[in-house]
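Note that one protein chain is taken out, while the other chains of the complex remain in position.
Now for chain A:
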Amino acid sequence: MRHLLGIAGWRRDELEALLDRAQAHLPGGPDASHVLRGRVVANLFFEDSTRTRSSFEVAARKLGADVLNWSYAGSSVSKGETLLDTARNIEAMGPAVIVIRHRSSGAPGLVARHVKCAVVNAGDGAHEHPSQALLDAFTLRQRWGRLDGRTVLIVGDVLHSRVARSNLLCLKALGARVVLCGPPTLLPPGLEEMGGEVTHQLDAVLPQADAVMCLRLQTERMSEAFLPSQREYSRLFGITPARAERMKPDALVLHPGPINRGVELSPVVADGPRSVILEQVANGVAVRRAILEACAS
């Protein structure tokens, strides 16, 4: 049993092995419906996330697991129960793996230190979202074979993005160069220490990118005045058709979803030939099958 709390702490060969394992879980691969038969995967979602929760649920069912879906809405948490009490109660039902999504950074780690089963982080605060990073890397690897020597440009609200942090760590570990781009108010200090390069000049770096990973603009942050307006953000950092023209001919566009169409990504680009957004979603199930298999074994 091993937890997946973040990309941090995993070696390149371990990440590669996980991605190799995901390869076998692609549609048309060998039947794996017995892998977790009779075992329980508990989805603890303290924050709304239809996409990630569904993906983990489909992955678990395809491995033959029984799925326990717990969500905070109307739960004992609203009656004042602590995170650890909730987790220990779920643990008492005997799951092989607890998949946890939480708005507080570090919450899955806290649970992992106090339960006996494996814990998978399905996104915690602005900390990490490792399964997303693995499926993104998987998608790029599928196109490129290797990530070595490739430049991935991550654009947008890095400050609040767990996807950006996990991707920075994961892509760097797999040999890619990672450039982070966004307004200064949304790029926190210390990204260089995590291996990233930082810029605010999208148009200058765009032609270097082999892939552009857009982050969802968290419009709920707008009231905190990180940005003057969506309109200005879109002008400075939106991937428009004109900007897409200036990218390398074979450069890819990724987005973790859900997209604010016309803000961080124009519909033409999102649905265009560069986009691998739906491949990301499809690969997500295979990658999460590999994660659950690895953690439950």
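The rule is short, and it goes like this: a contact is a pair of C-beta atoms (placed from the backbone, for glycine too) under 8 Å apart; a residue touches a chain by one contact, two chains touch by 3 or more; residues count from 1.
The working rule: contacts and distances are computed from a predicted model.
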| item | value |
| --- | --- |
| Omitted chain (choose from "Iron-sulfur cluster-binding protein", "Dihydroorotase", "Anti-sigma factor antagonist" or "Phosphate transport system permease protein") - UniProt protein name | "Dihydroorotase" |
| Options A:Leu110, A:Leu135 or A:Ala173, residue touching the unrepresented chain | A:Leu110 |
| Contact residue for the chain not shown (choose from A:Arg53, A:Arg162 or A:His255) | A:Arg162 |
| Chain not shown: contacting residue from A:Ala17, A:Ala32 or A:Met194 | A:Met194 |
| Missing-chain contacts mapped onto chain A | 8, 82-84, 102, 104-107, 109-110, 124-128, 162, 165, 188-191, 193-194 |
